[in-house]
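A single protein chain has been removed from this complex, and every other one stays in its place.
Showing chain A:
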Amino acid sequence: MVQATLSSNWVRMTTRVLTMSLLAFAIFGPITNMLLWAVAEVWYFPYKLPLEYGFSFWERVFRPEGNATEALFSSIWIALLTVVVSLGIAIPAGYALARGKMPFRYLIMLLFLLPQAFPAVAVHMNVARIFYGLDLTGTVMGVVLVHASQGLVFAVWIATAAFAAVDGELEAAARNMGAGRWRTFIDVTLPLALPGIMASAIFVFLISMDEFTGTYFVGAPDVVTLPMLLFTSSMEGNYQIASISSLILLVPSVGFMLFIERFLKADVLAKVGS
C-alpha cells in the first residue's frame, strides 16, 4: 500500500517535472536561439553551436553610421511623438467619457475599439493610399498618425478608467475651496489619474515601437524603424543583425511585463471598459 502510494507519487512528480521542462524548452528555446545568434561571429551548418563568439556585429550595428542606430533613434522618436499625439487626444476624451454626461457614450467607446477589431492590413493599405494623396507617405508624421490610430483604443480606454477611478468627492472639495474647473483638473484630478495615464503612455509607446504593418505600408522605404530593419535583415539572411534588433525590441517589452502590476493599479484595471 505504502509502496503503491510512493510509486504513484513518483510518477506524478516525474510527469510534473517533464511537463514543466518541456514548457520551459518551448518558451526559452527560441529566445536562447536568438541570444546565441546575437553573439555569434561564425555559425554554419552542421555546427550545433556558434564556432566563434564576439561582439563585432554589435559594433557594426551601433557605430554612428550604422543603420541600426538610426533605426533605433527613429523608432524612439516616432514612439514619443505617437505618445504625445495619442495622449493629447486621449486625456480630454478620457476625462469627458469618465465625467461628462455623454450621449452615445457606449457607442463612442466601441468606436475606439474598431481599429483593433478589424484586420489591420486591409485598413492600413488604404490609409497609405489616402496618405499618398496628402504627401504623408514616407514621412515621420504619416507613420506617427498610423501608429496613433492603433494606440488610441488603449490610450482612451485606460485614460477613461484612470479618470473614473479618481474619487469625485476630492474634486468637489477642491471646488468648495474655491478652485476653478481648470485648477481642480490640474491640481487634483490629473495628479490622481497620473499612474493610469502613465500606464497608457507606456502601452502606446510599446505599440508604436513594435508596429510593423502600418510602417510597412505608410513609411517604407523612407522611414526605417527597428521592426523594418529587423524585417529586411532577416529576409536577407543576416540573422546577427536581425537578432540584435530583436533583442533591442525585447528589452522594453519584457521590462514592461515585469513592471505592469506597479503601473496598472487594480482599481484602474477594474474600470477598464466599464
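Methods note: a contact is a pair of C-beta atoms (placed from the backbone, for glycine too) under 8 Å apart; a residue touches a chain by one contact, two chains touch by 3 or more; residues count from 1.
Simple rule for what comes next: contacts and distances are computed from a predicted model.
For the chain of the complex excluded from view, the name given in UniProt is "Sugar ABC transporter permease" [choices: "Pyruvate dehydrogenase E1 component beta subunit", "Glutamine amidotransferase", "Sugar ABC transporter permease" or "Cytochrome aa3 subunit 2"]. The residue from A:V11, A:L51 or A:V121 that touches the chain not shown here is A:V121. Residues 16, 20, 23-34, 36-37, 45-46, 48, 88-90, 92-93, 95-97, 99-102, 108, 111-112, 114-127, 129-130, 145-146, 148-149, 152, 156, 206, 209-210, 212-213, 216-217, 227, 230-231, 234-235, 239, 242-243, 246, 249-250, 253-254, 256-257 of chain A touch the missing chain (whole complex, contact as defined above).
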